[in-house]
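One structure, as structure tokens, below. Some questions next.
A single protein chain has been omitted; all remaining protein chains appear in their positions.
In this document, chain identifiers A, B and C correspond to the written order of the chains, with residue numbering beginning at 1 in each.
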Amino acid sequence: MIGFYHVYKQYVKESYAIYDINLSIEKGEFYFLTGASGAGKTTLLKLIYKEELPTKGQILIDSVNINLIPRKKLYKLRRKIGIVFQDFKLLYNRTVYENIAIPLVVRGYRKSYIDKMVKNSLSLVGLNHRKNYITSHISGGEQQRVAIARAIAGNPIIIIADEPTGNLDTELSIEILKIFEKINNNGITVLIATHDNNLIRMFSKKTIELKQGKLISSPTKEKQQWIY
Amino acid sequence: MIGFYHVYKQYVKESYAIYDINLSIEKGEFYFLTGASGAGKTTLLKLIYKEELPTKGQILIDSVNINLIPRKKLYKLRRKIGIVFQDFKLLYNRTVYENIAIPLVVRGYRKSYIDKMVKNSLSLVGLNHRKNYITSHISGGEQQRVAIARAIAGNPIIIIADEPTGNLDTELSIEILKIFEKINNNGITVLIATHDNNLIRMFSKKTIELKQGKLISSPTKEKQQWIY
Amino acid sequence: MDLLKKSLSNAINNILRNKLINFLCLGIISFTLLTLGIFNYISYNLEIFTHNFSKNIEAIFYFKNDVKEKEIKAQISKIRKSLLVDEVIYKSRDEAETSFLSQFPELKYILTEFDKSPFPSSIEIKFKQEESNLTTKIISFIEDIEGSDIIESKQVNIDWAKKVLYIKKFISITGIFLSGILFFVSVFIIYNVIKLNIIYRKEEINILQLVGATDWYIKFPFIIEGALMGLLGGIIAGILLIILIKLIPSYSDFIINILKDIISLKKIPLKILIRLLFFGTIIGLISSLFSLKKFFKK
Partner (left out) sequence: MDLLKKSLSNAINNILRNKLINFLCLGIISFTLLTLGIFNYISYNLEIFTHNFSKNIEAIFYFKNDVKEKEIKAQISKIRKSLLVDEVIYKSRDEAETSFLSQFPELKYILTEFDKSPFPSSIEIKFKQEESNLTTKIISFIEDIEGSDIIESKQVNIDWAKKVLYIKKFISITGIFLSGILFFVSVFIIYNVIKLNIIYRKEEINILQLVGATDWYIKFPFIIEGALMGLLGGIIAGILLIILIKLIPSYSDFIINILKDIISLKKIPLKILIRLLFFGTIIGLISSLFSLKKFFKK
């Protein structure tokens, strides 16, 4: 599904945010991505949806080398991936409904279908009662759930979530992760960056761990080494 | 230090974000504020630094009824309080240094003094190596630490932090809370909103719990009832 | 089609949402277009003016004394064939004498001394007015006839026509030049305003890109918005132009006389320049104080 081959990322000279990463993420699986603050989790995710370009190395998604995707076709990649951003990236002056509908509107779906999908996502994250609130008028945790609902709404084949429970209490975190599990059961690949070791322990999924940009543990490490 | 007397807050009709809260926060103590997502934690904090006005009720800070502070004098209240915002509220196009210096610059301090204070705060949160980075170029957890450093820098008598560890891994969270503890040992009142029950358990401080805007447990509840 | 409809409603919404910036932009566009419009108006009126002028072009050709009737007849029929010509009036020598006498009967005694009419025979040509570009053609036509060796002399108000033609040419050239410059200026300005709009909505664009919008989906509202703003600017400029042109003539004499008196002096006193700086600063101060006041109200 996702393959990293000797991927490096340098934002500034002499310092690597991502260093020689080889990684294979398999279709339909559920992964945690963990590591200390500044380890490179967000950077790794950004490389997947091509918000950042690798300094060196190749990244394959769905058998496509994303380095070779021209910017005109980039939207095709992005439509495959549902993203929950660490900083939410919501339109705070629009309603909750409008925010969740964006990926669907952008795909040109019919109003009635959009309505249905948004309602679905909203009830999954338990925010039906906030549907028509302006997004700046809801609490931090509620905003985070709106971000999750938006990522789910577009029917992606991969879901990437960057600290999706950072603003949620333990119970809600577990509930949200159960939602991700449910989505995963439908065959969607899930990759969640988190620093919450309790959650990782509780759900015992495959875990990828970064340390200062380097991969220090990965469920498919042996396989990786076999490739090269 | 901080007193709430029958405080109500309504953002929209028929729905209370804060409902009849009586609370007394004592000088030099360390409090956790907890409750589920949407329980009213952020709202309660906003009432303290007067970003929101209570719909009903009185709030006393340092023996001053903040309802009666005219907007021209509001800065005096704000200078007493160091705030870590849930959404950081950093200037992302400025450097880390500039962000932390803001509360000091605003108070009109000398450059050399500001330099010293910023350096202090930076090393407290472990970000000396990011001093001259543009704030949008550092990781989410690093940004959160910048927000903490800024709150500390201004030498406040009260520190309010809204989910200051939401983007940090467990180790770093503990470290940051130890910093808050150290600050508290110097006589500064600390009030931290968090949903991380592990942290609350680990540090065993006084805990204020909210549920749907109502106070359901408070270390000074008996006293409160005695007042009325 | 659906995208167009959505983009149009999006654009209108955006124009309404960012009222302030779009208000400014509209003002600038209107002003630029107004200048273009004024220029166009001047060109147009000059064209009418030169066209009207050709209406007045009448040429009289006097034949040499020894020219035969036959030659004259041939010349006249040749002239009649031209599409430019409306009417050709032939005056023989005798007719010329008769008409002279009818105007100045008291001078009859002078003419009695000649045994033959002393006036040359002549043709008077009146030109048609329908064709465009008439004046140029008429000028070359007249020069053509003049070249004929049976013509003694001509009398024609052609010099004025030539002058006007030159002016028209001059205006056309400077017009094209000026229009070009103004065009680039307005493109530059609107370009910057829309860039401002884009920067203003950078966050939104970024989000749209990240959730899989095509470039065109994002671009379209901006393009529609640009076009809409241009159109609105055009409408406003048109209205202003009409008002301006209806107003100016009432004050035209007054304005021109004053302009004349004033233009001849060309001293700018330092006082005025200093006053400009002073006023600028004061205006800036007052304005910023006002806008702050509103923002800092409770």
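Some points to look at:
Simple rule for what comes next: contacts are C-beta pairs under 8 Å (C-beta built on N, C-alpha and C of every residue); 3 or more make two chains touch, one makes a residue touch a chain.
Everything quoted here is computed from the prediction, not taken from an experiment.
Of the chains on view, those touched by the hidden chain across the whole complex are B, C.
Contact with the chain not shown here comes from a single listed residue; of B:Ile83, B:Leu199 or B:Leu215, that residue is B:Ile83.
Touch with the chain omitted from the figure is made, among B:Arg71, B:Lys116 or B:Lys178, by B:Arg71.
Check C:Leu16, C:Leu83 or C:Leu277 against the missing chain and you find that the one touching it is C:Leu277. Subunit B residues in contact with the hidden partner, per the touch definition given at the top, are 49, 51, 71-72, 74-76, 78-79, 83, 85, 89-91, 102-103, 106-108, 150, 154.
Within the complete assembly, residues 20-21, 23-24, 27-29, 32-33, 36-37, 40-42, 44-46, 48-49, 167, 171, 183, 186-196, 198-200, 205, 215, 219, 222-223, 225-235, 237-238, 241-242, 245-246, 248-249, 252, 256, 258-269, 271-273, 275-292, 294-296 of subunit C touch the chain that is not shown.
Rule of thumb we're sticking to: only the chains that are shown with their structure count from here on.
The interface carrying the most C-beta pairs in contact is the one between chains A-B.
When every chain is represented by the mean of its C-alpha atoms, the one lying closest to the mean of all protein C-alpha atoms is A. Distances between chain centres, each the mean of the C-alpha atoms, put C farthest from subunit A.
Centre to centre, using the average C-alpha position, subunit A and subunit C are separated by 63 Å. Each chain gets one centre point, the mean of its Cα atoms, and the points for subunit A and subunit B are 30 Å apart.
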